[in-house]
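All protein chains but one are shown at their positions in the complex.
The chains carry the letters A and B, assigned in the order they are written, with residues numbered from 1 in each.
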Amino acid sequence: MQTATEKLEGLDVWIYHGQIYIPNRYSAGAVGSRFLIELRDRKRIMGTRCSGCNRVYVPARSICGDCYQQLEDWVEVSDKGTVLTYSVCHEDNGVQPVEAPVVYGIVQLDGADTGFVHMMGEVELEELRIGMRVKAVFREDRMASILDIKYFKPL
Amino acid sequence: MVKNVKAKKATDKEPEYIHIQIDKPRRYDWSTGKYVGHFYAEAKENKRIMGGRCPKCKEIWLPPSVICPKCKVEMGWDWVEMPQTGQVYQYTYLVFPLWDPHYGEKWANPYASAVILLDNGVFYRHRLEETDKDKLRVGMRVQAVWKEDYDERGQGPGDILYWRTIEE
Partner (left out) sequence: MPNRVGIVGIGQTYHAARRPDVNQAEMVAEAVRAALEDAQLSVKEIESVFTANMETFEAIYLPDHGMASEVGALGKPGFKVNTGGTTGGSVVAEGFYMVASGLFEVAMIVGFEKQDCGDTTAAISAAATPLWGKGATTGAIGEFAKQALSYMETSGATEEHAAMVRLKADRNACKNPHAHLRLGLQSIDEVLKSGYLVWPLRILDFCPQSCGACVLILASEKKAKQITKKPVWLVDVEVVHQEPFRAGVFGDPTGKETYTQHVACERLYKRNSITNVRKDIDLAEVYEPSNWEEMNLYEHFHFCEKGDGWKLVEKGITEMEGEFPVNCSGGVLATNPIGATPVIRVAEAALQIRGDAGEHQATKDIKTAIATALGGPNWTVLSLLKRSL
């Protein structure tokens, strides 16, 4: 990426148009890896269950925030769920996975006790409603990424 | 329908771990402000290195500052031109390529980076031209080498390419 210094008209002030570019490689960890591998290999959405609080966390995580129990009980949840809320982003900002307008929704899948953030697709903006029922659409070429789910479409 | 799935038994193979690669540069627009901006201006227009002098303690600060770090008073607009020669006070020498986050690429190595004591007693940090480690010495005299092309300048301290060893 080109960096440049630009002088502001009439002032002895310069703007340095720069960047910070450091490649990063994050570990999903054992639990995160299993969640993503299940998406890739078997198109299954998995959560972990806390027996103390009787709560299923989706995406799967390793610890219960309330009782601090280590979660080892894996549970498959449905690929269908309910939209808890949604938002539409009309501006491109360079880091979104798709072009604007991007519809984000918090979806609570059947069997899960938490919502999780993903995109919605195959839906007109006027149709969006809290409480609408949606179903996950998986990509053909999956790579053990959260984006292996392409979007959620209305049922 | 929710199904309980038994945990997988541990196998002899290493489990597969997923890593998420994020490789995007983040863009920023940093303003230099009035004081560092003046340094940038003099470097671009006149190939001069300017330091600010404190009105109270008369000490010269490079990089220029808005408040004197020593006596904490406002610096005012008293500028002093720095000499472009000095001696190497301390240096180091890189033998492995460094990833520069401001350019998003690796710097060519080997190269020397030094603290230079300018002839008026002010310190300046920059690269040296000499890449042969056996020729580097504390105390050797060096001189600033500028980017000659006017359009290429305007990068502040980046307008000086490196400091060249001068024979005495």
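In the analysis below, contacts are C-beta pairs under 8 Å (C-beta built on N, C-alpha and C of every residue); 3 or more make two chains touch, one makes a residue touch a chain.
Everything numeric here is computed off the predicted structure, so don't read it as measured data.
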{"item": "Options A:G18, A:G47 or A:G111, residue touching the unrepresented chain", "value": "A:G18"}
{"item": "Hidden-chain contact residue, picked from the options A:A28, A:V56, A:V102 or A:M120", "value": "A:A28"}
{"item": "Subunit B, residues in touch with the chain not shown (by the definition above)", "value": "15, 17, 19, 22, 28, 30, 32, 36, 59, 61-63, 65, 69-70, 89-96, 98-102, 113, 115, 123, 125-127, 133, 138, 155-158, 160, 162"}
{"item": "Where the unshown chain meets subunit A, residue by residue", "value": "16, 18, 20, 22-32, 61-66, 68"}
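Here is the rule we use: only the chains that are shown with their structure count from here on.
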{"item": "Subunit A and subunit B: spacing of chain centres that average the CA atoms, whole Å", "value": "38"}
{"item": "Touching residues on subunit B, where the partner in the complex is subunit A", "value": "1-5, 7, 15-34, 36-38, 40-41, 99, 101-104, 154-156"}
{"item": "In the complex, subunit A residues that touch subunit B", "value": "1, 3-7, 11-30, 32-33, 36-37, 46, 56, 72-78, 94-95, 110-111, 144-145"}
